[in-house]
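In this view, the complex is presented without one of its protein chains, the others remaining in place.
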Amino acid sequence: MSSSETRTRGASDLSVSRWQRLKHWTVQHRLESADAVKRLLHNRLSTLVTMLLLAVVLAVPTFMYSLLGNLKQLTPGTDFEPQLALYLSTELKAEELDRFSRSLLLRDDLLSVELISSDVGANEFKSHSELGELMTLLDENPLPAVVLAITRDQDPATMKLLRESMAALPEVDVAELDVEWLERLEVIVGSFSSISFVLALLLSMTVLLVIANTIRTMISSRQEEIEVSLLIGATGAWVRRPFLYAGLLYGFFGALLSLLLVYFSLALVEAPLAELTELYIGRFDLQGPDLSLIMALLMGGTILGWIGAFIAVSRQMGQLHQGSD
Amino acid sequence: MSSSETRTRGASDLSVSRWQRLKHWTVQHRLESADAVKRLLHNRLSTLVTMLLLAVVLAVPTFMYSLLGNLKQLTPGTDFEPQLALYLSTELKAEELDRFSRSLLLRDDLLSVELISSDVGANEFKSHSELGELMTLLDENPLPAVVLAITRDQDPATMKLLRESMAALPEVDVAELDVEWLERLEVIVGSFSSISFVLALLLSMTVLLVIANTIRTMISSRQEEIEVSLLIGATGAWVRRPFLYAGLLYGFFGALLSLLLVYFSLALVEAPLAELTELYIGRFDLQGPDLSLIMALLMGGTILGWIGAFIAVSRQMGQLHQGSD
Amino acid sequence: MAAIQFTNVSKRYDSGQEALKSVDFTLESGEMAFLTGHSGAGKSTLLKLLTRVEQPSRGEVWVGDQNLSELSRSEIPHYRRTLGVVYQNHRLLEDRTVYQNIALPLRIAGFNEEDIGRRVRAALDRVGLLESEQKFPQALSSGEQQRIGIARAIVHKPRVLIADEPTGNLDPRLSLDIMNLFEQFNRIGTTVLIATHDVALIKRMRHRVLILDKGRLRHVQ
Partner (left out) sequence: MAAIQFTNVSKRYDSGQEALKSVDFTLESGEMAFLTGHSGAGKSTLLKLLTRVEQPSRGEVWVGDQNLSELSRSEIPHYRRTLGVVYQNHRLLEDRTVYQNIALPLRIAGFNEEDIGRRVRAALDRVGLLESEQKFPQALSSGEQQRIGIARAIVHKPRVLIADEPTGNLDPRLSLDIMNLFEQFNRIGTTVLIATHDVALIKRMRHRVLILDKGRLRHVQ
């Protein structure tokens, strides 16, 4: 009869070596995670619904952030520097224009100076503006020559002062700064991204709640099993583990599904959005979420899943430890 | 001992009058719906999560439809009629212009004719276009006079023919139709609304799934109660009723909450969107969902809730009727 | 009139297990009988046929003037309301108070609240647990839970009372009390059928005894 040998083993595995315990632990984890996947697959409807929900909820901020990335395309990138545009008097002759632009080159508050003659300006105007066709109707070229200058000092206040002093020059009719437009666009992008952030936070809370609730119902549907296991000598960790795995898996696969959803919706929106933007803004390519967003989504989803499960498990287990018979 | 009297009553209420049965039925329904509300309130976390989810899921298409309504603002309403714009030769004198526009008035393929002199045109251009400032730089007004005409026949093909014949007139330099722009915008709005429709369908399915799943877990958490009730003589309808009520309530309140969510998100988006559109398109007012959309949402949500509950109940009850002991 | 009649009833479960084999017996209206036999003999199966939870594979089960095989699905609930059933593991709802548990059959039958209160208290009084009205089943000993289960079975004064080992969890004195309670009901006309292992009790009570042996009705004392 092997009862004495088993008794020590069944009774307390405190006596086995650390190495054996580690091995046991990893084997257990492998079994448990396989078991968690099996259970998710077994309860198909419920798993599907939860994943779908997570996908929808996670897709909303991801979609927003993707669009935001596209919106940022509209603001010139870091290589863009705000320009000072000097519309020159139409009375100046070609040599005068040339001289004037050279004199500007000597100023050390300007980094670069570009002269655009009225012919070149007219051509650009024709190709870019809606009103281009009108130009063909005009007898003579009404456009002035323009000097585009990039200032050394890029801070808006200094640039405004510079604009004023330039406007006072006799050769200059009108001096314009394009920082204002840029500032406005930046404000817009900024407020969109803070909205996206708030939304992402709110919807992360929702994800947390969804997973916590799903795990809660999982736990309560397996309450008898948990109670019996605890009575038989299962540790809290042993009971908790499959639920934590489930939360993690929900989070990860929910995030993955949401990514598909985002690509799908972007594909749907692409054609009409391209037409719309072409109509008002000009060509631009709709881009999907970038790698860092994808990583953030997948890792965020997984972590949220684990935390949600942890919250649910802690709450429910607390109740079980106290109240049950 | 009152046993004989009660026995008939407890045993079969087939014998009571139809009036009593109706009264009993309404009382039951009142009690049941109150009970359903109480249960939803009792299980707060789970109820909250479900409602939030429904709200998020329902809010997505509602939000889309609201934006779509706003997009339609951009396409001129039914009172807009596509115009034919005739840019007249700049060599014509004021009297000639006048005569020409009068002669157009006599044509029966044009409904109305409006002459815009070059001065008026220049003013409009200044106030509307980004390039307005440029106008102030020009020595003379380069704009031609324009005649805006509304055609009797609004179909694009006929209008194109008309445009060609007009362009051939000696007084006319260029003839332009704005139908093309309109056609494009209509295509865009059309594709957005079909996207919204597909999305609404998909998300309605999700709502159905969410509610079916919630009711399913409700049922399985009350399985013992259902089994015992059936053994004691509860009818299927009696057992089903609270779940159907719950589904209905979930649907309705989920839709209500999603409405709040939509108003909230619209409020969030309003300011930056207004700036953005002002930058590219010009002022327009962001409008919330209209009454018919609100009604559709609330009724749709309620009906979806009921159907979802019905599906869940039918599936689960089928299992209970067969397999249990 | 026969209250319960089995004619040549066999029951074979889907698993192939033959739980009842050609069972024939009649219980007159107002009669009281015990059903006994070894574990797995088919006692619970026989009672499940009576509650229309299972259907016979062969033969007919009549209760009163109804052939249970011919009950339509919508008639089953009404039929079940004429029964009172005590379950082996009491089957009380853990999340409801004792009062709510006992009130359930009355709620289902559509009694009004006032009636319900009166009847529930009368039933509780019968099983001697009037003071436990607002407790939850978990806070009761198993014997007390069993008595609540009995109270629920009798609260609507059923025509036929069926019990599956109602005294398995009770001490001998309480068992006798409960059996006496069943006898009282029997005396006012209720037909009573009780499945039990308690041989000592059966001997004492002097009622008819049906003995099942591997699904066959061996002996009718």
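Points to keep in mind about this one:
Each chain carries a letter (A, B and C) given by its place in the written order, and its residues are counted from 1.
To be clear about the criterion, a residue touches a chain if its C-beta (ideal position, glycine included) is under 8 Å from a C-beta of that chain, and two chains touch if they have at least 3 such contacts.
Computed from a prediction, not measured in an experiment: that's the story for all the values here.
The hidden chain, counted over the whole complex, makes contact with A, C.
Considering the full assembly, A:I232 is the residue among A:L41, A:L106, A:A168 or A:I232 that touches the omitted chain. The missing chain lies against subunit A, touching residues 1, 3, 6-7, 9-14, 24, 28, 224-225, 227-236, 238, 321, 324-325. In the full complex, subunit C touches the hidden chain at residues 13, 15, 17, 36-41, 44, 88-89, 135, 139-144, 165, 168-175, 197, 199-200.
One rule holds in what follows: only the chains that are shown with their structure count from here on.
Between subunit A and subunit C, the least number of touch steps comes to 2. Relative to subunit B, the most remote chain by averaged C-alpha coordinates is C. Remark: the per-chain Cα centre closest to the mean position of all protein Cα atoms belongs to B. Mean C-alpha position of subunit A lies 65 Å from that of subunit C.
Annotation for subunit C: no residues touch 2 or more other chains.
Taken residue by residue, subunit B touches two or more other chains at no position, since every residue touches fewer.
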